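All protein chains but one are shown at their positions in the complex.
Just so it is clear, A and B label the chains in written order, and each chain counts residues from 1 on its own.
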Amino acid sequence: MLEVWAFRVVFVACVAVFAVQMATRAWLVHAAKGSLSLAKLGARLRRVLLEVVFQSKVIRERPIVGLLHAFVFWGFVAFAGYSAVHFLRALGAVDFTATRWFHVYAVLVVPFAIAVLIAILCLVVRRVVLRPPALGQTVSVESVVIGLFIATLMITFLLDFRLTGGLATRINWWVHSLVILVFLSLIPGSKHLHLLLSPVTILLAAPALGTVPDLDFEKEEVGLEVVKDLERKQVLDAFTCVECGRCQDHCPAHATGKALNPKALILRNEDALLAGARDTRLAEVYEAGVLWQCTTCGACEYQCPVGIEHLPLIIGARRGLVSDGRAPQSLAAVYNNLERRGNIWGFTSDQREKFVAAAGFESFDRTRHEYLLWLGCAGSFDADFQKALRSLSQILRSRGVTFGILAKERCTGDPAKRTGNEYLFQELARQNVEDLKAAGVRRVLTACPHCVKTLGGDYRAFGFDGEVAHAALLVAGLAGNLRTDPGGTVTYHDPCYLSRYAGGTAEPRELLRRAGATLREAARHGRRAFCCGAGGGLLFEEHEAGKRISQERFEQLQATGASTIVTSCPFCTIMLKGAQASSGADTQVVDLMSYLGDRLKAGAEPAASALAPSGEM
Amino acid sequence: MILAIAEQHGGQVSSVSWEAIAGAQHLSTAANGLKVRVVVIGSSVGDAAGQLAQAAVEEIVTVDHPALGTYAADGYVLALEAVIAKLAPSYVVLPHTYQTRDFAPALAARVDRPLITDVIAVKGADAGPVFTRLVFQGKMAADVVPEPGAPCFVTFQIGAYRADAAVRGASPAPVVPAIVPMDAAAIRQRPEAPFREAKQAVDLSQAERIVAVGRGLGKQEHLAIAEQLAGLLGAEIGASRPICDLGWLPLERQIGSSGQTVAPKLYIALGISGAIQHAVGIKGAKTIVAINKDADAPIFEVADYGVVGDLFEIVPALATELRK
Partner (left out) sequence: MRIAVCIKQVPTREGQPRLNESRTWVREQDASFEMNEPDQYAVEAGLRLREQHGGEVVVCSAGPARVAQVIREALARGADRAIHVEDDRLAEADAAVVAEALALHMRGEQFDLVLTGLQSDDQGFAQTGVILAERLGMPHATIVIEVQFADGGLRVKRELEGGWYQWVGMPLPALLTIQSGINQVRYATLKGIMAAKKKEIRKVAAPATLAARQRIVSLYLPEKTKRTEMISGTPAETARELIRRLREDARVL
């Protein structure tokens, strides 16, 4: 009896500690702005099933470590019933421990316990001995302690089968139960809150990568300026972070010696929230300048196993700075160019008209043209990319795909949106949507992934619902084998906005294969590709801290030994070409369409028939 | 009578004055052969007047006063207003220099007469000469007529008339000093002596002529070829980004969207491919000349004059030609 009361006291104490901490955090979530959306519930539930129950992302991105963690997780789930039954008995409520089904259940849990024990010991060794950089400079005592707790739980569970009663069994049981209760009270204040929160944050995370809600100017929204502006999901994110460091590992800024560290952003949010620093400016919560070092490549968000959305945080904080006039100098000039000339570089339209006339593009006419070919800023003014567009137009014409261009284009506003100048973005968006609708455009084709995301994604909220496709995806559906003779070794650099954001990794490779190229992959490719360094306004920032991201990526691609780097984004081309020129290397950098165009030109009969209607689809 | 206002600095007549004289002489033919006189004002302008006397004009009028030694807008307006009142010209012409822009509008406003600026051509017409000027950033040309009456002020765009097109006289024109009341106290500006800035830093954004080099240069030693050309043209040296990355030239010479943005009258790109980041930096240049081996180089899209060829042959040929 004494035991029961003793247990009840301890139980209540630990639960109280747990509850108080949870209440603080719940209040912080409640006090935050914003609403939690469950739109596209089906997709969200599917993700919860795959990522939580089956631990798919955890395992896929770090297979061995991920599997070990998965065992620990599944073990926990398996254990839940066991601990619950014991606690009910210990509290003097109801006792199922003597039942037959409980004994069977306990035996079935044994393999889980062994798996958990082995897994947790491996993970502790990884933390303490191997010390991967992702986990930080110093060993987290809290994590080691919890790890040992888990080990203790498994050991005491297994021991229970060996012990035959009496004092040893009681002590073993108390150790087991105390560990659970102490663990419980530690959960809210540690990264282990993810045990409870991560299914929630995964459910609440937007289905599409990098979803940043529009600002409502009628409500005078200006973005995130101070800690209390953080939205509910962002508060949850701060508490759910498991400090695994996958985001940090994949961040191109962090990899090149810049101060930006996505993990640090989330953890500093947590610290600031718990410290009650509601009026502190976010720009002061983080290290100076880090908000402007982000290329919005999305690798952090893509890697995060618990559904944290870094991009809305970074872009939201940028909005707060921009609305106050605190954008970096390099961007102020870009905003002026966008405002006055409708393009990022400030060229006048006669440059574009020269190209349009020389390329023989027709003005879009909805009665004659299936597609609108959207040139974009690069297509209008960058001679290199214009070469690619000429190749593209030849391929399209030879396949009878009809297209026209808008007489007047202005920038989609992508750089404004990703750097937080929401007002400028909306101005451009509204005007473009007006023009698109007036021209009756239903399908858009473009060779710039940033334009794809903006026109095809961000513009939905402004009333444009046409289909938007990247040229590579369309062309892949058109052309058969382009060349049969070998086309040299090539490595393909996946643009972030095409691969990670839109999943378009297979089609460019397919086209390269059909053009006879031998493909060599960089270590980081596909949806894990390493950014070229142009996104998020960094195209305009020449004075990067640390190593240039473009140089780092160029070296990674060069290391494949390929003679040509092919990519399908004009900005990746600009960055990588710049890196190539500055390095003096021989490796060629070329846009996919230019590459295909060259292969077609140089080829003989196979090329001609390849694009004939009878080609394989 | 057409009165041309000459510009002098430190007693030296600037070449743009001859352009104004050429313009005045041309206006004369479009205006029924009105006579041309030249006025030069300042302090100790005897020499300047002597230089101007070579022009085929009716006379050189001088206003010599210590208060006019260093240019100040008020001083020039006072002196010229008096000269104009005395001589009653039908037209007053000036070269469209920074100095002219500083005082000519005030002078015209003082006498409440029209001023037509930055004229590139003059045409004769029954109702009187018509003046052509460029508008909308040079995209369009406008033929302008002033409201009737005298005088009408006109400034000529620099280069609209060639200084050597001014007709010289067989014998020197008479120099006539004009005595005009000058109240030095009425000059509200207190100008200090003009100065050149000590060049601590390279400021390509102010350079009128630039010779820029790119990867096509090949080796750092070859910079000498570009420097030679630049020297002959009185041009600054610029570079595309790779040249600065390689350390061949300091960062302040880098021209590009985040290096310096330049707007020279003449920009010569040697061995520069013209990638967009560089093209953005030079889009304000008035005349771009590109020399590159690669006919497909993007620089040819933005250049006004292009030469596809070996810069190691072309540049020396240019130097030879310039020395002539």
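To be clear about the criterion, a residue touches a chain if its C-beta (ideal position, glycine included) is under 8 Å from a C-beta of that chain, and two chains touch if they have at least 3 such contacts.
Everything quoted here is computed from the prediction, not taken from an experiment.
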Hidden-chain contact residue, picked from the options A:33, A:131 or A:340: A:340
Residue in contact with the excluded chain [from B:58, B:118 or B:252]: B:118
Contact residue for the chain not shown (choose from A:322, A:375, A:433 or A:522): A:322
Of B:56, B:87, B:144 or B:176, the one touching the omitted chain in the full complex: B:144
Touching residue (missing chain; options B:31, B:56 or B:308): B:308
Absent-chain interface as seen on chain B, which is shown: 72-74, 97-99, 101-106, 108-110, 113-118, 130, 133-147, 159, 188-197, 205-206, 209, 233, 265-266, 286-287, 289, 300-310, 313-314, 316-318, 320-322
Interface with the unshown chain - residue positions in chain A: 215, 217, 220, 222, 322-325, 327, 329, 332-333, 335-336, 339-342, 348-350, 354, 421-424
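We adopt the following convention: only the chains that are shown with their structure count from here on.
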Chain centre separation in whole Å, for chain B relative to chain A (CA means): 56
Chain A partner contacts - residues on chain B that touch it in the complex: 215, 240-242, 245-246, 256-259, 273-277, 279-280, 283, 296, 298, 301-302
In the complex, chain A residues that touch chain B: 330, 345-347, 351, 354-355, 378, 381-384, 386-387, 540-543, 574, 577-578, 581-582, 584
